[in-house]
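Apart from one protein chain that is not included, each protein chain of the complex appears where it belongs.
Moving on to chain A:
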Amino acid sequence: MAAHTGGLTATVPETGTAAVRISGLVRAFGERRVLDGLDLSLRAGEFVAMLGRSGSGKSTLLRALAGLDHDAGGEGELSAPDHVSVVFQDARLLPWKRVLANVTLGLSGADAQERARTALAEVGLAGREDAWPVELSGGEQQRVSLARSLVREPQLLLADEPFGALDALTRARMHTLLARLYERHRPAVLLVTHDVDEAIALADRVVVLDGGHIAADLPVDLAAPRRPGTPEYAVLRERLLVRLGVEVPSG
């Protein structure tokens, strides 16, 4: 485990299975406290989805976990694994590198190429190794980005609205793919999304970020497959929507 620096106190995690442990985290831009005493833990291999209104600080939290928040002031305790991978909303592929080179970027070792090919095959892109990123569709680019994240065998996968820019059909496919990759690799996942159904479909636990801290923390104990339409699903969905401040028509 490594604790990120920058006004933060390093915590040595107890021997346990916590992948992420955040307590009393504060992040402020100028006078504005975006995160204000936030506590959150993720067990190793746990899939947590985070909902929250736009501007509620979801990305700020993810950037803190990824060690990318050099420009934010703050305090609190935060520990994350050594191997963290990030999937951004934009696939963020280097346009001047072919697909395979994008996946091997930063990998070392003689088998880097082979591992990257395997990862690409896993996301269904075998045979596209030599394509340029501009030649891929949005969904395919995001799959390359997933392959780039997973080839590093992360203990923690951070995803910031990774499917937000995709059309509904592609998004549904990506959900299936992500679920399968998660089953195979079992990293802890913190998935930021604005889609309540996406959160319920994929996560073990859904948390709602509001007012700078975790305002709701609900387990998803629905029998598989989780189909919208069952009464349990509707209840959970409504509770989350209420937490997000959405008026739910009764009846």
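We take it that a residue touches a chain if its C-beta (ideal position, glycine included) is under 8 Å from a C-beta of that chain, and two chains touch if they have at least 3 such contacts; residues count from 1.
The working rule: contacts and distances are computed from a predicted model.
For the chain that is left out, the UniProt protein name among "Ferredoxin", "Nitrogen fixation protein NifU", "Cytochrome c oxidase subunit 2" or "ABC transporter permease" is "ABC transporter permease". Only one of the listed residues, A:H213, A:R226 or A:R239, touches the absent chain: A:R226. Checked against the full complex, the candidates A:D36, A:D204 or A:E238 give a single residue touching the omitted chain, namely A:D204. Checked against the full complex, the one of A:A110, A:V134 or A:A168 touching the unshown chain is A:V134. Not every partner is drawn; the one left out touches chain A at residues 47, 66-68, 84-86, 88, 90, 92, 94-98, 105-106, 124-128, 132-135, 139-140, 148, 152, 173-177, 179-180, 182-183, 201-204, 222, 224-226.
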